[in-house]
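All protein chains but one are shown at their positions in the complex.
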């Protein structure tokens, strides 16, 4: 598979020599912070330019973050999901779109692990890690499923998806469809750069603008049966899928990515605002309780303290939720429905707290920067726009109800595309 | 004074025959709603085009709203501030920028009444009403004052202001400066279309983008002493300003305009969102408690009810605050500091409630419209942007403290440029 | 009907000469404030003593408030519901329980107007006003209906109600039941002091403790057919009820009483707290931004301002809702379902805002009084307890949904016992 030609279209600072890959979780997070600080420099300009983030993905690749979860024997980082999620959070603080792309990539790169056979897992991990594939996915479940024709030894996917995060900037795309005349769902990884995949480039949204989340038309994309994730051949030449609870972990995983994405973006908002307040916010002169600088005003300090505290709480819960992911990842073959369900509940809780806090941070930072911070040149709205946009992915009210159903009735959510 | 030539630069629907001016408060508000519905059609496109709102001001003039407060004997509407504020609210529901322009216009058109001598009041009201002047103001108090040289019988203003709402689209501009070597402040109304006023057109902000609030350079703008608002000639040929409490009512007036602006914008958000929800929001399929349409989901109904209730409360308080304005307007010559102070406190309260509720409405409407409502084509963020931007005008924390100081200690705010 | 013997059981200050009844709305509210200030003196002690409020009802009678709505020709105040609601609010600021009793009394005293025939209305109003009846009601709709046997010309009520506000301290009790073998509901007013009514005195709740809201056993309480509210005799000697929309106004009326009750209690909380803060709250010494007194701390001022503003907004909406009641009361015979529905929606909105704000005030006042204000001797929790208790009357979530259904879909609530 040939990596799509990537020409930077917006200003990402020239990639330096990154040196050897980090070897500890802390160093990986530090690396992610480094990436984030480079992205932050022109995140606003790139948001407005709204071009496919080729250069940004190049940065993710060069910095090593893309293969953080890949096996060390193939040159990957061999890190845990806990580290991956922290990395998503750190990158999102610099650029929410790129944090999202990286998070989705981690999930889709993990798809083989979730659903594949041991052979498929080995093959995908080797190829993806060695070639630094960046993954996207054309799997939006609220669209009609893609249809799959079986032609001899091949599965032929066709159809359309409204949203396909990663789109043009990915190397590999995960497809999902249903075999005609059956109810058999099939996941498969295909090269992005092929005529059968036509990305519309029509993602134009309030926030998360550089995520390449536009629609895609799939026409006769061919996949060998051997690449149908999780299917094994039966003695009579048929193909059968072996279900296990772990297969359904994609939803909790993507949801915990969301939580970390929101926390990360909010972190970016708080940091950006604090710099502004320190450097530019004036004290308010029309009050009996005069201060010298905006940063001495009691309400300013109190607001920063309030937002900081809440955001730490959201982050701490996201971290806690990650321990459930680790517990499940430790024994993928015999995850119980209860384990999966409880992980999903804690993750849902982390997500909703992250949304609440993220929106509050995104809105209230303006109150501690002041009127001139509303100038377009400042662009402090980027954070609110990013969280507001992505947090609509699925209704938070239903996530709350999901957590409530468990809290009140002890019922775990039934696995669906969103629970 | 020649009205600036106004050529429509963005799409406002062609102005129809408006027929005779309304004669009752209700009819004026109805007229404002009509104006708002025309503005709402392309408010988003015009926000993005970010052009001076010549056509929009034309609409305000044609519809009669601009002279609503003008004396009937000069062809004005002869309405009260209560009606003017409702009109600002109604227009703001369709287009927050234009609502702001209209509100500021009402204040500056009223400046003569606040500060002027009886002769000045009569002169300004006649001219402004008969010629349908639209007012702007170059008075941002956080900049250095303009300086005024006295040259014979003329006052010559020079200096710079960072913000001058109304700017190029106004017919008349209110200036404020300090006479060199004194502490005498002078207000004066001057024609906008003169070489001494150079508008920078540099207003580019997150919201309220069509308010022409950019900076202005004032060079040697000449005003006869007779036009120095509130100054009378002394027997020895000097000029002396006669202070009264009513002079300081500009701040309460502008603040109550703000409150109505925010309530109006939030009203627009709620209405726009409700239409979207009814027409486009799908029910969430992944729940045991399935509905047919998004508008049947309990959380959707509850959220609309919550926002509607809070917004009604904000509006009711804004209306209550207006009764204080009317009380003061009923006897401008002998307003007491206590009256003025209590009006200011209730208005501050109305403003802060309007901000709280407005920001909440602007953020939460997305939760009841759904993910696709974050598309740029929908532009549902316009309302949040508009409220978020303007509500930073002065720190709401200090307004809260102002109300608190009265509540706890019975102290009224000392009149300043912001209290 | 003999007025129940009333012996004061707790300390209400001796009743002075009240002088002639007020004649203006303002004077009635002033009278109510006077009553409130007397009640406030020992509201906490009486709350703890939890005795039937005989003396308190005596105070309401002596002050004239009980007959405020009664026709002037019978010695009543002839006031509007707007005034009655303000009076409920004012009294509730001094003692939430007594405010509730008064509000319920107004509703039950109005029951004849809602449902009765013209003759019944005249009879009840004369008797009730001349004799200063205090009303209670045994009508909790979530219990089974009372059963009514028809015995000749009499209706005989029997059954049980869990809650009967007013109970022992009332002079007249409103009963509601269903005639055996039919679905005919009958309201009737009966003397409280009769053997067939046995009040259990079992009301022991977190708040609103002096409302005499315990259960009641009704055994063979006899009422002549002529007293069956709204029933007229048919030519064949039967009885038929004439429905009209106005009959169902009891629910909006009681709900708007609730809104004013909550606002009033919150007002009491704010006033009580402010006195405490001024007189006793110390500044916090462990901060770089030292103050001399607690009342100078920025967060204290800001919090009072925030609570004051929100509470004014809640009050303003309650006032606005009252205008809908007046509109309906102006033509009881031809109220439309739409009018009734819209009144109910605005009232529901006012109630939910009052609850939100009331709970917030009740909780946050502690933050501006300080640790020692949690002493039992201070009793600052009384307000939170009162609002928390009564605001559970019916689920506020469903009220929100009701307002939301109207906002989003234009649907008015179908009249039930709670909507």
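Lettered A, B and C in written order, each chain numbered from 1.
Assume a residue touches a chain if its C-beta (ideal position, glycine included) is under 8 Å from a C-beta of that chain, and two chains touch if they have at least 3 such contacts.
Nothing here was measured: the structure is a model prediction, and the numbers come from that model.
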Which of A:100, A:208, A:277 or A:374 contacts the chain that the document leaves out:
A:277
Residue of C:170, C:192, C:277 or C:419 in touch with the missing chain, whole complex considered
C:419
Of A:124, A:206, A:229 or A:353, the residue touching the omitted chain is A:353
Considering the whole complex, which of A:113, A:200, A:310 or A:372 touches the chain not shown?
A:310
For the chain not shown, which residue from C:72, C:144, C:182 or C:287 touches it across the whole complex?
C:287
Just name the one of A:295, A:363 or A:386 that touches the chain not displayed here.
A:295
Contact residues on subunit A toward the hidden chain run 270, 274, 277-278, 295, 298, 300-310, 312-314, 316-317, 319-320, 346, 348-350, 352-353, 356, 397, 399-409
Residues in subunit B touching the chain absent from view:
289, 296-299, 302
Name every residue on subunit C in touch with the hidden partner chain.
204-207, 284-287, 289, 297, 299, 303, 359, 363, 366-367, 370-371, 373-377, 380-381, 384-385, 388-389, 392-398, 401, 416-419
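We adopt the following convention: only the chains that are shown with their structure count from here on.
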Per the C-alpha centroid definition, the whole-Å distance linking subunit B and subunit C comes out as 41
Quick one: which residues in subunit C touch 2 or more of the other chains?
298, 302
